[in-house]
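Take a look at the following structure, please.
The complex appears here without one of its protein chains, the remainder shown in place.
Entry: chain A
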């Protein structure tokens, strides 16, 4: 799920950036540092949409670096248990398949793939129904439900299922 929230971060800025463009430099550095990172608490930071407020800088003794407390608005993406996501399959093996929904990796084990789909090894490993009408392989798009998340301090990993109503392949690259 996406959220638009306000976060705060202490930015350390090298003295060489002090000048007319201090603020611009600060914001550029913030974007470089923060966008694309993942915190277990808030999820993946997708984009910074605005700066709320930059506090007073504090000079660190000895180094000359200055620490600014910066409040910024950003869009974050955090997967939840029970959430339905659309994801692209990245790898298929005997144990199941891996898929990506934006920055988040999702594993669907073969127990959570419908029973009528069989694993076919070979050049392009895939899961196929007995009549061959539905095929899950690399680059397929699937709709899946998250049934478990593991949230570490800096990464989020999910496991999903496609063994439920309205889940499964939504766009087959081979057919297109």
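One rule holds for everything that comes next: a contact is a pair of C-beta atoms (placed from the backbone, for glycine too) under 8 Å apart; a residue touches a chain by one contact, two chains touch by 3 or more; residues count from 1.
We adopt the following convention: contacts and distances are computed from a predicted model.
Novice: Which protein name, taken from UniProt, belongs to the chain you can't see among "Late endosomal/lysosomal adaptor and MAPK and MTOR activator 5", "DNA replication complex GINS protein PSF2", "28S ribosomal protein S11, mitochondrial" or "HTH TFE/IIEalpha-type domain-containing protein"?
Specialist: "HTH TFE/IIEalpha-type domain-containing protein"
Novice: Would you mind spotting which of A:39, A:105 or A:140 touches the chain that isn't drawn?
Specialist: If we include the chain that is not displayed, A:105 is the one touching it.
Novice: Which of these, A:40, A:57, A:103 or A:125, touches the one chain of the complex that we don't see?
Specialist: Answer from the full complex: A:125 touches the omitted chain.
Novice: Taking the full complex into account, find the residue in A:71, A:138 or A:163 that is in contact with the omitted chain.
Specialist: Residue touching the absent chain, from the options given: A:163.
Novice: Identify the residues of chain A touching the omitted chain, counting contacts across the whole complex.
Specialist: 91, 93-96, 98, 105, 107, 109-112, 121, 125, 147-150, 157, 159, 161, 163-164
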